[in-house]
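The block that comes next holds chain A.
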Amino acid sequence: MGGLLEWKVRAPDKPMKDRLYFDGLKANVIDTGLCSRCLTCACICPVDGIRVVDDKVDFPDREERCRDCGACIRVCPRFDYRPKYGMGDYLEFTAARSKRFSGQDGGMVTEIMISAIEMGMIDRGLFVGRDERWRPQVFHLHDSSQLEVGTLSGTKYTFATVLKELKKAVLLTRNGVGVVGTPCIVSGVRKLQMEFPLFRDRVRLVIGLFCTENFHYDELMSFLEKKGIKPEMLIKTDITKGRFIATMVDGEVKFKVKELEEILPSGCSVCTDFTAVESDVSVGSVGSEPGFSTVVVRGKSAEEVIAYIREKGYAEFGEGDPGQLDFLIDYKVGRFYVKTKDDKD
Partner candidate 1 sequence: MRKVVAPDYTVFEHVKRHVEAVKTAIREAIIPESVTCSYPKERRKMPASFRGYLIFDPDRCISCFGCAFICPANAIRMKEAEDGRYYPTIDYGKCIFCHFCLDSCPEGALKPTKIHDVAYRDLDRMLTLTEEMIEPPEIIREDKRYVEYVIDGRDLHLRRVDGEDELLVDLPPPSKVERIASCIDPESCTGCRICEEVCEHGVIRSSVEEDGVRMVIDSERCTGCGLCVKECSMRVLRLVRR
Partner candidate 2 sequence: MTGTVEALINLMMADQVAIPLLDPILNILYGIPLLGHLLALILWKPLFAALICPGFATLGGLLMLLPWIERKLVARIQWRIGPHEILPQMGGVIQLLADSLRFLFQEVIVHRDAKQPYFLQFPVLSFIPALLPLLFIPAGTIIAIESPYGAQIVLAMVTLFPLFILGLGWASNSRFAYIGTVREAFVYFGYEIALIVSAFAMIVLYGTSDPLAISGMQQVPGIILNPVAALAFFIASAMATSRLPFEIPEADQELAGGPHVEYSGILFGLIYVISYEKVYILSGLMTLLFLGGGSGPEIRVLGDLSGLIWFILKTLLVMIALIALRAIYPRYRLDQALRIGWNPVFTLSTIAVGVSLMEVLLL
């Protein structure tokens, strides 16, 4: 058991001389509206000072506490933003429906994560649950029995602080960690893994979700309330065929997705990645029959898990149609160009 008594840490270039790294991050990413609120910076921050203030990522007491190590800049996927788009590389495109778990569609996110836990590949998966008022809460899932809490599956359409918990998970884990997240979160994890071996070794499975956009909790809730939807009564939310469907205890409310654009966060409007191309496996509802999840296997670890699921017969596999995704991929890319055009104007 040896170790170094002397070592060197590469520091990134400072975007703003004589200012903190975080100031540079703020100026270049957050204030420009590029920030996707993936909170990768909060994950790596050694003093745990970065958090969300008024729907914006911030480090309020940075003058006192910031160590100015630059880690936030090193891991920020939007700092040196190279937008991803398209379908990306994949090993397999399929559709599946879990026999064990019922999710919003095929329950495949849960299935993949639980199977990975059962295989011993990972010992925990980071999920997003919610409280009674649909506030997102990060949940470290260790075991299928914890799913009984009932609020883990299902789309929440609000930003969650998954990555803020990632470091804790990585330090606590014995085997490995699985993460579920939107494309921006996936990019953040990849950036973390690129920069720090700790994450490289221990984040074993990254499940990406198909994502058009995500909303700030408060804005979404006030929007929904305007539509006559009370969060306490809400059972699930879904977007199908350009319509937002909110199922409540006493009925359904539907409206066009377009209407949501008025509260679309700027960080989402610059995102072109619909399918989480950097993930190990992407899952979404588009591209398969209703009741099935589309599963895009990209990485080796995910391949193993899918093989395991097949072997055990935990899921029913169907046909996926990559063509169905094109519309949304293009929609997202198109939005980006509109947005950048707007900016130029």
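Regarding selection, all candidates are chains of the complex that A comes from, given by their letters.
The rule is simple: contacts are C-beta pairs under 8 Å (C-beta built on N, C-alpha and C of every residue); 3 or more make two chains touch, one makes a residue touch a chain; residues count from 1.
As the structure is a computational prediction, the values presented were derived from the model and not from experiment.
Colleague: Please find, within this complex, the candidate from 1 or 2 that touches chain A.
Modeller: 1
Colleague: Given the complex with candidate 1, which residues does chain A contribute to the contact?
Modeller: 1-11, 44, 46-48, 67, 69-71, 74, 167, 171, 196-198
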